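The following block contains the structure, expressed as structure tokens.
With one protein chain held back, the other chains of the complex are shown just where they sit.
Chain nomenclature is as follows: A, B and C, assigned in order of appearance, with residue numbering initiated at 1 for each chain independently.
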Amino acid sequence: MTRKLRMGMVGGGQGAFIGGVHRKAAALDGQIDFVAGALSSTPEKAVASGRELGLSGDRTYGSWQDMLAGELARPKDERIDFVSIVTPNHVHYEVAKAFAEAGIHVVCDKPLVHTLEQARDLVGVVERTGVVFAVTYNYTGYPMVREARDLVRAGKIGEIRKVVVEYNQGWLARHVENKQADWRTDPARSGVAGAIGDIGSHAENLVATITNLELDAICADVTAFVPGRRLDDDANMLLRFKGGAKGILWCSQIEVGGENDLRIRVYGTEGTLTWHQEDPNYLVLDSLDAPRQVLTRGNAYLGSAAKAATRLPTGHPEAFIEAFANLYVGAAEAIRAGDEGRAPDSLIADFPTVHDGARGVAFIETAVRSGQSSEKWTPFSALAPEVTP
Amino acid sequence: MTRKLRMGMVGGGQGAFIGGVHRKAAALDGQIDFVAGALSSTPEKAVASGRELGLSGDRTYGSWQDMLAGELARPKDERIDFVSIVTPNHVHYEVAKAFAEAGIHVVCDKPLVHTLEQARDLVGVVERTGVVFAVTYNYTGYPMVREARDLVRAGKIGEIRKVVVEYNQGWLARHVENKQADWRTDPARSGVAGAIGDIGSHAENLVATITNLELDAICADVTAFVPGRRLDDDANMLLRFKGGAKGILWCSQIEVGGENDLRIRVYGTEGTLTWHQEDPNYLVLDSLDAPRQVLTRGNAYLGSAAKAATRLPTGHPEAFIEAFANLYVGAAEAIRAGDEGRAPDSLIADFPTVHDGARGVAFIETAVRSGQSSEKWTPFSALAPEVTP
Amino acid sequence: MTRKLRMGMVGGGQGAFIGGVHRKAAALDGQIDFVAGALSSTPEKAVASGRELGLSGDRTYGSWQDMLAGELARPKDERIDFVSIVTPNHVHYEVAKAFAEAGIHVVCDKPLVHTLEQARDLVGVVERTGVVFAVTYNYTGYPMVREARDLVRAGKIGEIRKVVVEYNQGWLARHVENKQADWRTDPARSGVAGAIGDIGSHAENLVATITNLELDAICADVTAFVPGRRLDDDANMLLRFKGGAKGILWCSQIEVGGENDLRIRVYGTEGTLTWHQEDPNYLVLDSLDAPRQVLTRGNAYLGSAAKAATRLPTGHPEAFIEAFANLYVGAAEAIRAGDEGRAPDSLIADFPTVHDGARGVAFIETAVRSGQSSEKWTPFSALAPEVTP
Partner (left out) sequence: MTRKLRMGMVGGGQGAFIGGVHRKAAALDGQIDFVAGALSSTPEKAVASGRELGLSGDRTYGSWQDMLAGELARPKDERIDFVSIVTPNHVHYEVAKAFAEAGIHVVCDKPLVHTLEQARDLVGVVERTGVVFAVTYNYTGYPMVREARDLVRAGKIGEIRKVVVEYNQGWLARHVENKQADWRTDPARSGVAGAIGDIGSHAENLVATITNLELDAICADVTAFVPGRRLDDDANMLLRFKGGAKGILWCSQIEVGGENDLRIRVYGTEGTLTWHQEDPNYLVLDSLDAPRQVLTRGNAYLGSAAKAATRLPTGHPEAFIEAFANLYVGAAEAIRAGDEGRAPDSLIADFPTVHDGARGVAFIETAVRSGQSSEKWTPFSALAPEVTP
């Protein structure tokens, strides 16, 4: 029998959006019990949220510090196995660091942290402690994204020449006031970037995951279109990758009609892959001299990674929460494998790590700097080389 | 705080498909704990399945009879609130009847039972005992199906003239041997119908849910295309509804390339609604003299039923499991409301009942009889009038 | 050099729709000169229309009888090579017969004639005189329809089991008064059928062209939904073909939002073909165990018939008029081949003949009779066996 893991959560109380998604994703497959929470930065709200969600009173904490202390005080076989951090961005760093240093595994929302220095530090902590650390770039949890990655690896489209990735949203096309909009447009809580951090970083991660290309330089045109907005709501970028591939990346929250329209096209010498998040069960493959193929989730002709990430037969669509849950399933497998002293099943323990998170921070910083620069190309330096000896 | 309900399950052990879907659907929203099971008709398999799924040993039963007895022996605040019946069709009747008569609420997969007589009997039991009884015609759980129903009710497309509903699958286009195929093509376990019962009944339910039209007569051409197959794998029907509307319904499991391609078009005097299960977040509305509109899940312009059935913002697709979970959430609300002596929230407690299930059985029987008949029209008699005094 | 053919036209004057389409289709490829016309049943209008269209005065005739006489009076190398008949249906028979008997080739709009007796007679005339006789079931002119036909012939989808063909229009969803609507809903000019003749006959022809299946029997539910309408505006049919294949065919002019939505799906034992007239440059091929393929017009992997019917490279869409023009090009090739005493190039001289037209009349009659019948199945008897010795 698969042991159920115990999850604590920081953030995600009343009025939050993403916390509920994490809880559903964690619950979906019956492998994780949600047992403890510090659900809000306001203690009263934290308690009310815990009660609403059915947490027991003694594990409904008023602060993440209390939760860390309280859980460490419990015997190991009751203590939470991992913490899920779903606060606004600015809180990620200190929480993630504290739990990791206490040896508690971490699932953290993206973007990882605010600065490269924090990212570098956190990578060091994770490497030192050996905790499992997953960053919820959730779009990589989609089976057809994994299929795309595997087709690229298998050389199905030849050598990659060009990538076009776009993330179109319109919900901030005008001034909006609500909890979601507020923190995302506030530099203190969101960091140096608006749309670039919130959604552009997903686009970067998608490119890296599927293509394994390394960014070389970025040329960005960054705009805050809505009067009074303090962070970017639109960014258009040309990309250069090491080895000569080119790219276009854009992210926008002012494109009226854009819902959550993340798309990627990867052009190789032999073929092209196209995937669209709003229609996620399909992957289009174009090849030289052949008719277009539409691959659909759940079919026997797909690779093992796509199959391992699939719950339902073809035509029974899976979507956002299922993809998100794949990251939880992946982290859970890595945690259990560690406990059991075995190597994790790599088809299952397939999730973005702290290194992806750190590279994402580097991407955000480089893009913002390019937007401010009159230089055509702003070099990208991934964090990894600096911290890995 | 919302009390978590306790679920027992009959069927759904190792190798089964739909049981896992029910468990995920029940788990998704953190309102239901899966605590007991009689997961297989083979006691050893039942026990192994229970262990695998993390059930405690004393609530892993070797038969549904044992589970019923065992749970009734527990104090009420530990006992399962409801049973979820996910066995092959031929077992539904006796299990559903036994639990309902013991006052335990029921969630039952479709088609409800094998015969009209059983259906009639079960409707009587439910009416007498007052248990909550949900039948998992899961496609009615989709937010955009509820929106379609509400737009029809609101007169948005005028008076309905015609309905076209189709359910295209291809997985039985040739002889297949596996657990799923075996029982579905076996009259002893599946009943008098193959495709008609397995998927045609979903199509019937979808029409009834959205349009509220009552069937008057059916003209069916029913075929078993694959050599040696004992039940229909393809059925094409003309429909007549009371009041003069016409329809076409077909279901097939031999249409190569069909995955789970359920679609409906409802044509009224003023407009048309189109919905497609494989792309479930959209609803197309055509109106006289106006451009086509594409309504998408999660938007503020939708009605309250669609909103109540929605978890994520626009563009973050929801799919099959989420729709399925809406039926569990609905049944749970009805059960809790009963416990608390209040009226259920009708936006939440929105699920197909034993009456839908019974009408579905009548549909299957009528369609099969029409297929065997040389009469053009075989009259449809819903069950309800006969059993409701 | 390719000799340009001389075309006369009957019908198609001011206010007509289809006449202009025929003229554009004939003009497109520079192979046909439009030189003579009897463009209206009203002599004044005929003359005005001829002037407007740039016909010379002496070949602008007040009636088709005058045109026939006038053209026969000219030397053969000035005389029209063929007549294009684009009048309302009830005029087709006498005009077609008269020109054919005079040895002038005919392009005639569909449906061919009003009655089986007329059809039988006309087939006889054509067989006796040997004139080229094309019936403008224009949808068969699309390259991807020809590809579908050739893939079926080549066994690409195995043995056909089922066909679904649908023709959805909504322009007559309410009472309409204009030239187009008037004659189509008038039994005197349109014949025994409304939608069945106007668009259902296209659906029948599409099925026959692609599948080569022979109809065995029809079960139709035929309706005139709009109050006061004298001919059907909606017809839903089950089909049986010789050899055991089944089908569904419907045509409707009351489906709000339907524009000219003709679609066909052909299901075989090995694969499925899907084509949609409003998106005509694509043909979808599903095969057992393989990803869906989307074939697009203009590619090297297509067959020779599709290629021969194509003018532009991939991605440069061709549409309705180009498909229509392919029938004119085809008839022109047949006419020139006859003149030159050679066999026509069969890839070019590819068009529906008087036999297709006659079978279409039989389809219309059978469908209408089935709609009036309480028998489930109304046998279909194609015309051909009766007239071909």
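Throughout what follows, contacts are C-beta pairs under 8 Å (C-beta built on N, C-alpha and C of every residue); 3 or more make two chains touch, one makes a residue touch a chain.
A quick note: this is a predicted structure, and the numbers were derived from the prediction, not measured.
Visitor: Which residue among A:45, A:161 or A:276 touches the omitted chain?
Guide: The one listed residue touching the chain not shown is A:161.
Visitor: Can you say which of C:143, C:247, C:298 or C:330 touches the chain missing from this structure?
Guide: Reading the full complex, the residue touching the unseen chain is C:298.
Visitor: Among the options A:138, A:211, A:252 or A:296, which residue touches the chain absent from this view?
Guide: Considering the complete complex, A:252 is the one touching the chain left out.
Visitor: Can you say which of C:69, C:188, C:319 or C:343 touches the chain missing from this structure?
Guide: Of all options in C:69, C:188, C:319 or C:343, contact with the hidden chain holds for C:319.
Visitor: Which residues does subunit A use to touch the chain missing from this display?
Guide: 157, 161-162, 164, 166, 170, 173-174, 219, 221, 223, 225, 234, 236-238, 240, 246-248, 250, 252, 254-258, 265, 267-272, 274, 284, 286-288, 292, 373-376
Visitor: Over the whole complex, note the residues of subunit B touching the chain we left out.
Guide: These residues touch the chain not displayed: 285, 289-296, 299-301.
Visitor: Give me the subunit C residues in contact with the hidden chain, please.
Guide: Interface with the chain not displayed, on the subunit C side: 1-2, 4, 17, 20-21, 23-24, 27-30, 34, 51-54, 169, 171, 258-261, 277-281, 296, 298, 311-322.
Just so we're on the same page, only the chains that are shown with their structure count from here on.
Visitor: By mean C-alpha coordinates, which chain is most distant from subunit C?
Guide: A
Visitor: For subunit B versus subunit C, what separation do you get between their C-alpha means, in angstrom?
Guide: It comes to 44 Å between the two C-alpha centres.
Visitor: At which residue positions does subunit B touch at least two other chains?
Guide: 258
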